[in-house]
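Up next, chain A:
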Amino acid sequence: MSKTTTPAPPSEGEPIIKVFDLHKSFGETKVLNGISLDIRKGEVVVVLGPSGSGKSTLLRCLNRLEQPTSGKIIFEGQDICAAKTDVNDVRKRMGMVFQQFNLFPHLDAVHNVMLAQEKVLKRPRAEARRIALKELERVGLAERSDYYPDELSGGQQQRVAIARALSMEPHVMLFDEATSALDPELVRGVLDVMRELAQGGMTMVVVTHEMSFARDVADRVIFMEGGVVVEDGAPEQLFEHPKSERTRAFIGQVTG
Partner candidate 1 sequence: MRTLPKRAAVALSLALACLASCCVWLALPPQAAEAMQVVRCTGRPNSDDDPTAIQGATQSRITLETTVDEGEGVDQLVVHVPDGTSFGTDDLNVTLLTGDDLMTRNEVAYDLSTDGQDIIFDFDAPLSQAGHLNIIIYDVYFPQEGGDMQVGATYTLADGSEHEIDGIPQITVVGITGPEALSQWLEQQEWVQAWNSNTFLHLFLDPTVLVTSFPVVLNGFFMSVGVVALAFPLGIPLALVLALMRLSKFFLWRGIATTYVNLMRGTPLFLQIYVAFFGLPLAGIQIPNFPLGVIVLMLNSGAYMCEIFRAGIQSINKGQTEAARSLGMNGFQTMLFVIFPQMFRNVIPNLTNEFITLYKDSSLLAAVGVMELVMYARTIVASTGSITPYIVAALFYLVITLPLSRITRVLEDRLRGHRRSKRHAHAPEAAGAEKEVAAR
Partner candidate 2 sequence: MKNLQLKKLLPQAGVATVALAAALGLAACGGTPASTGSTGGSAPAESDGSYELVTDGALTFATSPDYPPFENLENGEYVGLDMDLGRAIAEELGLECEYTNIDFDGIVPAIVAGGQADAGLSGISITPEREEQVDFTDPYYVDNQAVATLSSNTELTEDNAAEALNSAEITIAVQSGSTGADFAAENYPNAEILPFPNFTDAFAAVASGQADAVCGNSAVVQQMLAGAYTDQHVILTSATGEEYAIAVSKDNPELLAAINDALAKLQEDGTIDELIAANMG
């Protein structure tokens, strides 16, 4: 497998990310205990599980915000943990949305979306602005482009954060509990954006507690507990006929 510049994205249905026996420990605490999975292009994968099950850590390992302790992650044919790999090059093809939005408070919405385009993709300022406005339009915030983060509601901030990630034209989007910090009435707007994104064919890995989203939008649902994948399957199967007792208990808890 070549590790040179950006490989061509795999065609529909082929795995875009392959994870082999991934382990991650923080000191003595083992958080991931051997995770292996494939994510195919265009697939929307929702990761469920109780808190502390390692879902977020798995997600953060995928773009190396966390350094795996052992195991292998292949993204578009490239071992992202290899010494030669330019991690910044990997990250610009993988968008990430955080629970706490993490917008840059000193920049207004459009400049939040423009910054990485200009600095990482070296897009000219005018082009970056054009794309930023297009992405803000997509998340329904074109008219808020000159607002600073602290002038926006949580839901609006999260949508700007999504626009910011999309402006890099990523091949995969990672959502780390993107709606968990939002007031209930603001959750829907964010989920709508995510749903539209999924319908548009984006490959997505979504860590969430929103069961309806998992049920309606996901192509595949993964249930994690104790740092391992307990169950992996289509949403109907997982929600209606869970194989594992633990999955059943969890689903009963959150939907009951």
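With respect to how the candidates were assembled, all candidates are chains of the complex that A comes from, given by their letters.
We adopt the following convention: contacts are C-beta pairs under 8 Å (C-beta built on N, C-alpha and C of every residue); 3 or more make two chains touch, one makes a residue touch a chain; residues count from 1.
Just so we're clear, the structure is a prediction, and the values are computed from it rather than from any experiment.
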item	value
In-complex contact partner of chain A, selected from candidates 1 or 2	1
Candidate 1 partner contacts - residues on chain A that touch it in the complex	63, 65, 88-89, 91-92, 94-96, 98, 100, 102-106, 108, 115-116, 119-120, 140, 143-144, 147-148, 150-153, 155-156, 161, 164-165, 168, 185-186, 188-189, 192
